[in-house]
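Only one protein chain is missing; all other protein chains are in place.
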Amino acid sequence: MSMITPPPEFPHATAAPKEPSHPAGMLAPERAAELGLAPPGKPRGLARRAWEVFTENKLALAGLAFLIFIVLFCFVGPLFYRTNQVNTDLSQYLCRPSGEHLLGCNDLGYDQLGRLMVGGQTSLEVGVAAALMAVLFGALYGALSGFAGGAVDAVLMRVVDAGLSLPYLMVIIILSVIFHPNPATMVFIIAVFYWFGPARLVRGETLTLRTREYVQAVKVLGGGQLRSVTRHILPNAIGVIIVQATFAVADSILILSGLGFLGLGVSPPATDWGSMLSGGLNYIQSGNYSWLIYPPGICIILTCISFNFIGDALRDAFETRLQRR
Amino acid sequence: MVGYLIRRTGQAIIVLFIVTVSTLALVHLFPGGPVHALLGPRATPQQIAYYNQLYGFDKPFYEQYIKWIGQLLHGNFGFSDKLNQSVASLIAQDLPKTVILVGLGTVISLTFGIPLGVYQAVRRYTLGDYVLTGISFLGYATPTFFVGLLLVDWFAVQTRIFPPFAPQASTVAGILANPRALVLPVFTYAFLLYALWSRYMRSSVMDNLVQDYVRTARAKGASERRVIWGHVFRNSLVSIVTLLGLLLPTLVAGAIFTEVVFNYPGMGLAFYTAALNVDYQVLLGFTVLATLAVVIGNTLADIGYAILDPRVRYS
Partner (left out) sequence: MTALLQVEDLRTHIQLKEGVVHAVDGVTLHVDQGETLGVVGESGCGKTMTALSIMNLLPVGGRIVGGSITLGGRTISDLDDEAMRDVRGNEIGMIFQDPLTSLNPSHTVGAQIAETVLLHRGVTRKEATSRAVEVLELVGLPRARERIHEYPHQFSGGMRQRVMIAMALACQPKLLIADEPTTALDVTIQKQILELIDDLRRRLGMAVILVTHDLGVIAGRADRVAVMYAGRIVETSPTGALYDNPRHPYTEALFQALPENAAETRERLYSILGAPPDLVHPPDGCRFAPRCRYAADRCRAEDPVLSGESTAHTYACFFPVSAGEKTEADRLVVAGTEQEQEPQAVTLPPVGEVVLSARDLVKEFPVTRGAVLQRKVGMVSAVAGMSFDIRRGETLGLVGESGCGKTTVGRMLVGLEKPTAGVIRFSGKDMAKSSGRQYRRERREIQYMFQDSYASLDPRMRAGSILREPMIVQRVGSRKQQLAKVKEMLGRVGLPESAMDRYPHEFSGGQRQRLGFARALMLDPQLIVADEPVSALDVSIQAQVLNMMRDLQQQLRLTYLFISHDLSVVRYLSNHIGVMYLGKLVEIGTADEVYLRPAHPYTKGLIESAPTADPEAERAKTHEGISGELPSALHPPSGCRFRTRCPLAQEICATVEPELKPYGLPNHLAACHFALQPPAEVLAATTEHVP
């Protein structure tokens, strides 16, 4: 998103001159000309500036607050709100919300609130893990491709083109059918076809960074490629990668919930927010069972929106122009 | 331009090659191979060997691949033993219905998404923009099936304005004969797409509005209306066209979820049923067809981009 950009004619505001102290004799005569250094105070690096831009974004802060809440809810909540999420209890079949079961029970008698916590653990764990795996691999692949250039790049990128042309969901459904996944394989299934997008973006960023003069400067100094990559290209590409990872978490949670909804997600008794919704369709058509669908659905939406808010704010903060897949 | 077309088509063929190879390889990932999945866990090794030979799964991978591609080129997408029907006939039966859903949803989402995206960019940081941005964010974050569930709950279960199921007809005419039942599936399908279009259009128009050529147009005395629709709109649309190509897999995914939620008798539902039945011929055939559609769509989008952007057209 573009902000109001200042007209190019205006230089940065400069502070009043102050005298530098110098050993005599080696000064360029106009040393006084160089008094206009930035205002005193802490030097503001990119990370610091990024944080300032980020915190100006109220939506992102709200998103961050919600994520902290939901993590505590899912991982600390079960310590206080103890429920049995292993054995079914058919006596509690579809019971309405009550003092005993704050959000009622589902068709197997599991307590919905407790299930929301357990399912949330899976959704968050799988979402974050799959996103990290896909983005890390994609970033590595993209960086390699961009840095190698030439024919290697062309071949590696055709593979990415092919990957991006695959009907993602269909392939994932086939994999789920094959593997009857547990959370660990789920991470793998989601990641293995997700990394193409991040790979393409990071490759683009690497290509741009490679031609930057400060990367070329290393070569003039007699430095090797390793130094260019580790000291200059990676630190400057990290912004793009972080932004990608943030969006990828939202996407992974959505994908996992989609598979769960189709009954192809993690196998019972494990569950996730999407799996909690899979039975919901039948019941809402036969009566008012809103507690079955609203809590997990709203959790998915709010969590994904939070990650999207944060991702957008980070992108603004890093001033990158990328397009999400 | 001709050179560009040839190059682009060449790329598409390379991509198709990689994709078909990996799709076929996917089939071999079935535990015990595809025949095992077909016959079920009680199959004897003799049976498996027999069918492996029958289907040619004992041949080297490249031979299978060549044979399979040859069949595909002749329109032979395989035979579903579970449905006792050729996959091609299944496609012929279900594809038109899915095209209706996807077509209507895409058209409706574009009709709202593009103009509203322009509106948001022109009126950026106003109340209207914030409200629409909120809706877009919701569209991004809400799974399609949950949109469907909500619409069913609100408009079918609670208020009974629309039926909760899609038209259950086997023909296109039958589907179209019941437009009321189409409303919820189409809107479910269109919601995510609307969010994508409006958001991309908004940022694309905003990017273009700060370009120098916009200032030139104003310096000529062009009205804001003319600046937006005569100058900015076309340049903004160009970037959307390439996006269209990249979003095709999303269109496929949306169709599957929508069809499952509303029991819409299209390819998505058939694919889902095949997945539950481990009907691998259907899974394979549908995936290849969808991939083909995506690759062709991608290529068309790029060519469309080249036609819209004279810088590519004349290079």
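Going in written order, the chains are labelled A and B, and every chain counts its residues from 1.
Definition applied: a contact is a pair of C-beta atoms (placed from the backbone, for glycine too) under 8 Å apart; a residue touches a chain by one contact, two chains touch by 3 or more.
Bear in mind that the values here come from a model prediction, so they are computed numbers and not experimental data.
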Q: Using the contact definition given at the top, list the shown chains touched by the missing chain.
A: A, B
Q | Contacting the left-out chain in the complete assembly, out of A:109, A:204, A:223 or A:263 | A | A:223
Q. Which listed residue, A:115, A:203, A:232 or A:315, touches the chain dropped from view?
A. A:232
Q.
Under the stated touch rule, tell me which residues of chain A contact the chain that is not displayed.
A. 3-4, 6-7, 9-17, 20-23, 26-38, 43-46, 150-151, 154-155, 157-158, 212-214, 216-223, 227, 231-232, 235-236
**Q.** Touch list for chain B against the chain that is not drawn
**A.** 3, 7, 11, 14, 211-213, 215-224, 226, 230-231, 234-235, 238, 308-311, 314
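One rule holds in what follows: only the chains that are shown with their structure count from here on.
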Q) Once you find the CA centre of chain A and the CA centre of chain B, what distance in Å lies between them? A) 24
Q | Residues of chain A defined as touching chain B within the complex | A | 1-2, 5, 158-159, 161-162, 164-171, 173-178, 250, 254, 257-258, 261-264, 274, 277, 280-281, 284-285, 288, 290, 293, 297, 300-305, 308-309, 323, 325
Q.
Residue numbers of chain B touching chain A in their complex, please.
A. 11, 14-15, 18-19, 22-23, 26, 29-31, 137-138, 140-146, 149-150, 152-153, 156-157, 164, 200, 203, 206-207, 210, 243, 246, 248-249, 252-253, 256-257, 260-261, 271-272, 275-276, 278, 283, 286-287, 290-291, 294-295, 298
